[in-house]
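One chain of protein is taken out of this complex; the other chains stay put.
For subunit A:
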Amino acid sequence: MDPIISISALSKTYASGFSALKTVDLDIRRGEIFALLGPNGAGKTTLISIVCGLVNASAGSVRVDGHDIVRDYRAARALVGLVPQELTTDAFETVWNTVSFTRGLFGKPPDPAYIEQLLKDLSLWAKKDARLMMLSGGMKRRVLIAKALSHEPRILFLDEPTAGVDVELRRDMWQLVRRLRDSGVTVILTTHYIEEAEEMADRIGVIAKGALILVEDKAVLMTKLGGKQLTLQLAAPLAEVPPALARYGLVLGKGGKTLVYRYEVGRGEGGEGGEGSDPAGDGAIAGLLQDLAAAGIMFTDLHTTQRSLEEIFVSLVSEREAPGTDERGNRAGPAGEGAR
């Protein structure tokens, strides 16, 4: 199936000379939830803004459902809803009016029944006549979502939708996203809460310093990079790993007090086998423990950890940043608060 959004060789250099996007190519599949991950200043908002028509691209092109966003902007934009990162609302407007306004803006005839259902779905119905300045931040966020959905878009951009949002609203929001996906809406979100991408997304793209460094199915990404590791606290420090244990590829920790063993668990999708079937997997742990005992190495404690997306992400980004020039513009304001 052809992609619903096709970004090719897109780059952006701001008037300040800062290069925020460097030749980005990306296809978004119809009906998927795509998570865009990246540290502050990576270029996520810039990318979304170009697709939505808020920022002029310096080079490259974007097609939304086959429509070029510049030449055929009407058709392209009518398909897209955007929830911006910042909470920007008209203070004096009522919830009902502002949501109806957006629907009109996107060229749709009024449909009070649809707006009513939308506001109910977002728990805003009781506030429909309240002025926006009297709403809490979380409610304003819901209003922005309602506005973005007011014209029944086929594509929804959520730019850090859960920054500064409490647990309950976040859960509501993810339920909404799933419902939207089930109804065929493509969702592209950015978030700093990596576990959310892990939980929600079908595919994940990692962006750092304006370059897309990885795009992968989440499941593949997790298995490809998500090995486990076993850490042993040693009773007595070791100077080196005994040759008898060489085949395990053990790594000695600082001061020789810990031993780390990395291994892959069976990849569930492979079929019957499950965990035990991986020769390098759990089966090997029993062998390792026996061999350790045989070599006279005692340990006081042990634990296993799974590399989370967060770690994968951090390692990917830090590889990128190795040369270490901090040219990320230090922007003030709420942008940075989502970071953890």
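As a convention for this text, a contact is a pair of C-beta atoms (placed from the backbone, for glycine too) under 8 Å apart; a residue touches a chain by one contact, two chains touch by 3 or more; residues count from 1.
Throughout what follows, contacts and distances are computed from a predicted model.
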Note to self: Looking at what's absent rather than what's present, what does UniProt name the missing chain, "Transport permease protein", "LutB/LldF family L-lactate oxidation iron-sulfur protein", "Oxidoreductase" or "Gluconate 2-dehydrogenase subunit 3 family protein"?
What the structure shows: "Transport permease protein"
Next item on the list: Using the definition of touch stated at the top, determine which of A:I7, A:L21, A:A42 or A:V80 touches the missing chain.
Entry: A:V80
Checklist line | Missing-partner contacts on subunit A, residue numbers | finding: 14-15, 52-56, 73-78, 80, 82, 84, 86, 88-92, 100-109, 147
